[in-house]
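Only one protein chain is missing from this complex, and each of the others stays in its spot.
The chains carry the letters A and B, assigned in the order they are written, with residues numbered from 1 in each.
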Amino acid sequence: MDYVVAFIVGGALCAIAQLVMDIGKFSQMHVMGLFVATGVFLGISGIYDRLIAVAGAGAVLPISGFGYFLAKGVLAQNEVNGWLAIGSGMFQFAGAILSFAVVLSFFTALLCKPKG
Amino acid sequence: MKLAGKQTWVFEHDIYIQETGTAVGPLEAEGPLRESFDIAHDDLYCGERTWELAERRLMQEAIDVCLQKGSISFDDIDLFLAGDLLNQNVTANYVARTIPAPFLCMFGACSTSMQTAAVGAALIDGGFARTVLAATSSHNATAERQFRYPTELGVQKPKTATFTVTGAGAVVIGRKRGRWRIAAATIGKVIDAGTANPFDMGSAMAPAAASTIEQHFIDLGVSPADYDLIVTGDLSRVGSVIVRQMLAESGYDVTDNYNDCGLMIYRPDQNVFAGGSGCACCAVVTYGHLLKEMERGALQKIFVVATGALLSPTMMQQKQSIPAIAHGVVIEAVKEGQ
């Protein structure tokens, strides 16, 4: 059952992004930025937590999930160390994903050439 | 007076296309015109290390095969005219290192093929050169990475997008009698219709093509029926319909004798969106396919209008519209004993 919910929620987020691009004539980069910022907002306001409780990876894998991880890190640090920890805290969870992507991309460039 | 009307050059002397050379990449070699090209690579890198080097190699090979086919030596070349799409015209400028002839670099975006041919013919007619070598090239991956995104980035392109042709075309123009004659050329004005979508070059360039074609008819007092074929460079599926409609609005009917190089070079099932584009599109189709058709006798007199969109990624990001230009050249088949 959780696979069905993940499918529907994740698919719906992607379909919304597609409609924003096609109808709103926004470029892919604009929509990407918009989704991440929205993910941060929903993360800080606690709504995204509830979405993840329902949909699991269906809410984590869309690009807004990156914003959620940033927000989650901010919240976790904020409560312990005050506002100075916002900068360091935001990468507590998102950092794992970001650094993985950077290192992986670097080594892929070592092994592969663009195919065109 | 060699200037007819406002924008058309009519050459007094007989200026001939002496020989042509074409080199293309893998996708073009799979297309319907594969037999027309002199050199076809089955690798997008053309045996080189980077995309830019691959494009340079294509231009070099097109020139080499052109000179070789026509038994022309570098000593006969008085002037080299070339251009491409890359910043600072690097392909043309670097290839020119190996050509022992004076060099003028030209940029007309995808109109460069006919721009170099027209200017070459004019310089010969004016007596500034006896024989001119003109070349142009484009490469799908170099154009993608310069004008759009990294080649491997996942982007969903709209149906109006065009696909840059990988290839290069070279031509030797001179006074010596050849199989084709350059009779006239119409130099276009820059027309900016106000469109700003870099994924829809057809709409951006069609007004420029229509303007040049109409001006050509007015300047020479001819009609579309005087040509066996009027062909535009890379308007693709979107732009070719628009230019046809614009000409019809002005009272010129080109229903039967109009085509577009971007539609001829690929099969419709090759996933090239609206069709081919790029400097090489008009060059390889004209120098490879159309001139062979003329030699065969299928066409007598054609008007080739190469269209160029003079945009840059920076201007697009600053929300500027796309200026476009089109240059046309009239080519006639030379019959035996004429």
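Definition applied: contacts are C-beta pairs under 8 Å (C-beta built on N, C-alpha and C of every residue); 3 or more make two chains touch, one makes a residue touch a chain.
Methods note: contacts and distances are computed from a predicted model.
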item	value
Per UniProt record, name of the chain withheld from view ["TRAP transporter large permease protein", "Stage V sporulation protein AC", "Phenylacetate-CoA oxygenase subunit PaaB" or "Sarcosine oxidase subunit gamma"]	"Stage V sporulation protein AC"
Given B:9, B:51, B:227 or B:287, the one touching the chain that is not displayed	B:51
Residue numbers in chain B that touch the chain omitted from display	49-52, 145, 149-160, 193-195, 200, 203, 206-207, 238, 241-242, 245-246, 249-250, 271
Residues of chain A in contact with the chain not shown	2-4, 6-15, 17-19, 21-23, 28-37, 39-41, 44, 52, 55-58, 60-63, 65-67, 69-71, 73-75, 78, 82-83, 86-87, 89-90, 93-94, 96-98, 100-102, 104-106, 108-116
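Everything below uses one rule, namely that only the chains that are shown with their structure count from here on.
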item	value
Computed distance of Cα centres, chain B from chain A, in Å	45
Footprint of chain A on chain B - complex, ascending	44-45, 51, 140-141, 144, 150-152, 155-156
Sites on chain A touched by chain B in the complex	21, 28, 113-116
